[in-house]
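Heads up, one of the protein chains got dropped from this complex, but the rest are sitting where they should.
Take a look at chain A:
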Amino acid sequence: MHDKTLTELAAALAAGEFSSRELTQSLLGRIDALDGELNSFITVTAEKALADAERADQARAKGQAGPLTGLPLALKDIFCTDGVKTSCGSRMLDNFVSPYDATVVEKLKQAGTVCLGKTNMDEFAMGSSNETSFYGPVKNPWDLAAVPGGSSGGSAAAVAAGLVPAALGTDTGGSIRQPAAFCGITGLKPTYGRVSRYGIVAYASSLDQAGPMARTAEDCAWLLGAIAGHDLRDSTSVARGVPDYQEELGASLSGLKIGLPKEYFGDGLDPAVEAAVREAVRVYESLGATVREVSLPHTHHAIPAYYVIAPAEASSNLSRYDGVRFGHRCDAPKDLIDLYERSRAEGFGEEVKRRILIGTHTLSEGFFEAYYKKAQQVRRLIRQDFLDAFEDVDVLMGPASPTPAFDLGAKKDPVSMYLQDIYTIAINLAGIPGISVPAGFAGSRPIGLQILGPLFAEPQLLNVAHQYQQATDWHRRQPAFGKENA
């Protein structure tokens, strides 16, 4: 059962081949057997999952099953879940049990899905390798010496290893697409505002967006349909109807205009990654698409702009972790300042502290204009680059990451880690949707093709990815890890 897509599992449940309880039990068994090595889960909610599966089976017996009823999922530990620890990968929230559900969690519950647990992640979603987690790094099931990517590394590894058919991640600068690429799965970052942020622990509010991570674009379409939509509790969610994401999936790609941003094929791009991406583009040409080179001239400003805006917002968003009301509190504080200083010094890891310091600095008097204001101006230019490009082409394609997964512990210098996100970060600054799909391997390590579309073009984007997956089988490959536990 563990190697099936959500779509296949839904069909099997509907046909009565097995029950949700059997499926859930089987996957919990795999987690039990394999995750000690992988470390992709922070919390496994086995009892709740079995009870939910039971309920789903009963609903099905009464003829009340929807398309997602009884399907097992996992949630990045950034989504608030009522009564379940929500750590955000941090010691700061190691003791935090959320008293409420995030909007997307509510929606998935209503759809009848079964949550197996909360997946590992970079602390407060700050990282590109999952190595900043308080709960230790996650390993890449394709190569246990490699990182799974980050920050949604636990979700990506769990799906790739067949511990769960799909999971939710969040993407602030590539945190869904890059780990999806590193782990050989499909991951979609929706348009900013498409999915409610209510109940998602905030990192950088103007960039954060939740999205599905699964084996196929079709599975992502199912999940996006379940979680998308306007939410009165999130003022930045967009009041716009949710289309049927399945409906577009059959459309032909004949006449599709693909743009290849020349800035995405420059220095620092691993030759194996470039070769795989160019091969994927040839597959699209064979499906009737036309290809042209385009330019996104402000691309090289994206990382500097991001590392001003995201830490600025983070420095403010993370101020609430002060040891006063919830989260980590130091022992025996001698006064208020001591309480703040030690609780935060002990509760936050290095990378989080680094970004809080950067953000605090760039917002301070005398620097605000030079950094924050300037970065916002750059952000507008980057957004304009994409709007201009989409005047001429339907989608943009390029690598999701300049290299395949790197070794655990390989990137000690924070800036070299930040450069990992060179192809993903601009997309968050522009607010547009992007998807990463498996498109080959460099040795044992997967390579991801990134496809970008205009604002709210998820139906077209998912279909473009889906058509590729109809023509190729990269997404069906399974790692050797865990095969014997079938």
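Operating definition for what follows: a contact is a pair of C-beta atoms (placed from the backbone, for glycine too) under 8 Å apart; a residue touches a chain by one contact, two chains touch by 3 or more; residues count from 1.
Simple rule for what comes next: contacts and distances are computed from a predicted model.
Hidden chain, UniProt protein name from the list "RNA polymerase sigma24 factor", "Alpha/beta hydrolase", "ATP-binding protein" or "Aspartyl/glutamyl-tRNA(Asn/Gln) amidotransferase subunit B": "Aspartyl/glutamyl-tRNA(Asn/Gln) amidotransferase subunit B".
Considering the full assembly, A:102 is the residue among A:1, A:84, A:102 or A:188 that touches the omitted chain. Remark: the omitted chain is touched by one listed residue; of A:54, A:234, A:274 or A:346 this is A:234. The missing chain, though absent from the display, is touched by one residue of A:65, A:80, A:160 or A:281; that residue is A:80. Listed residues A:197, A:355 or A:411: the one in touch with the omitted chain is A:197. Among the residues A:25, A:58, A:205 or A:246, only A:205 touches the chain that is left out of the figure. Hidden from this view is one chain, which touches chain A at 79-80, 86, 88, 93, 96, 98-100, 102, 197-202, 204-206, 232-236, 312-313, 315-316, 318-320, 322, 324-326, 336, 340, 360, 363-365, 368, 372.
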